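Then we have chain A:
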Amino acid sequence: MIKRAMVAMITLCTALLVTLPVHANDLDRFAGLSGDLKIAGGTAHIPVVKEAAKRIMTLNPNIRITIAGGGSGAGIKQVGEGLIDIGNSGRRPSSKEIGTYGLALHKWAIDGVAVVVNPANAVTALTKDQLGRIFSGEITNWKELGGNDRGINLYTRDESSGTRSVFWKKALNKGDIALSANFVVSNGAMKTAVANDPSAIGYMSAGFVDQRLTPVVLDGVTPDAASIRNGSYKVARGLFSNTRGEASGLSRQFIDFLLSDQGQAIVKEKGFIPVK
Partner candidate 1 sequence: MTPPKIKIESLDFYYNNHQILSNINETIPENAITSIIGPSGAGKSTFLSLFNRLWETTPGARVEGRVLARFHHSFMDINTPKFSVTQLRRAVGMVFQMPNPLPMSIFNNVAFPLKLAGIKEKEAVQNRVTAAIKACGLWPEVKDRLEKKATTLSGGQQQRLCMARALVMEPEILLLDEPTSSLDPRSGAMIEELMVDLKQRCTLIMVSHQPDQVEKIADHIIDFTPGPES
Partner candidate 2 sequence: MSALVCCLLVLLILGFMIVTGLPLFGQSQAMDLLTGAWSPRNNLYGIAPMILGTLWISLLSVTISFPMSLGCAAYISVLGGHKKATVMKGCVQMMTGIPTIIYGFVGVFLLVPLIRETAGRGSGMCILSASLVLAVLIAPTMILFFIQSFDRVPRSWLDAVDALGGSRVQKLVYVVLPACVKGIVTGTVLSFGRALGDTLVALMIAGNAVQTPNSLLDSARTLTSHIALVSAADFESMEFKSIFLCGAVLYLITAVVILGARLIEKRGNHE
């Protein structure tokens, strides 16, 4: 009997050792916790939040984290209404929003909003002025910009998107976006759409850029980690996780984890710039 118990103990310990990730210490904060955590809102956040949730739930099956998109506007609104625990936003909530709901802001990454085109596109650099004229529908063919003779297909996000509002303010200087633009619902969807359409132009979280699409050099600056970090690439924003009132319980631990070494490592790994 005792022998069997010991064997079981040893097996358990070995199993734990094997499964424990290296940075186990940052995950310790979740030991003994249980319950649900509902996260929604900004879609740029999803890869990081998903990875964090996976690590937390692997270690602690009593914690359940649900993740949904919806856009920054929805994230702020939903957390304010108490529908979810953490509302992500890819823009700083307005002072009105903060005041109405008593939001507490937690910025855990910096991210650029990159203008992207399909890798097949010869045009890889634009000025802000050209960008504005493309998005307002004034320039309608890549030929006018030195590319192939193909119509320009605009892709944009809906009003709820934080990425859109940052792009609109900082890249378009609040200029119009043509009505003919196709709508996509998230950063992920933008990536898919532009990667599949040779004549596409869109904008999205710089963290999402990979070899399936080309980031456009804007006014001579390439949107990459360095240029965003040192501020030379202007179209940048923080990634926020907001709670109603000061974060507590699981939300607190989750946000603290994002800001921990391991959390920040995930941020970096997923292509964003850590705040620490």
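One rule holds in what follows: contacts are C-beta pairs under 8 Å (C-beta built on N, C-alpha and C of every residue); 3 or more make two chains touch, one makes a residue touch a chain; residues count from 1.
On how the list was made: all candidates are chains of the complex that A comes from, given by their letters.
Keep in mind that what you see is a predicted model, and the values were worked out from it rather than measured.
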{"item": "Complex member touching chain A, one of 1 or 2", "value": "2"}
{"item": "Residue ranges of chain A in contact with candidate 2 within the complex", "value": "69-71, 73-74, 76-77, 81, 150-151, 153, 155, 158-160, 179-185, 193, 196-197, 199-200"}
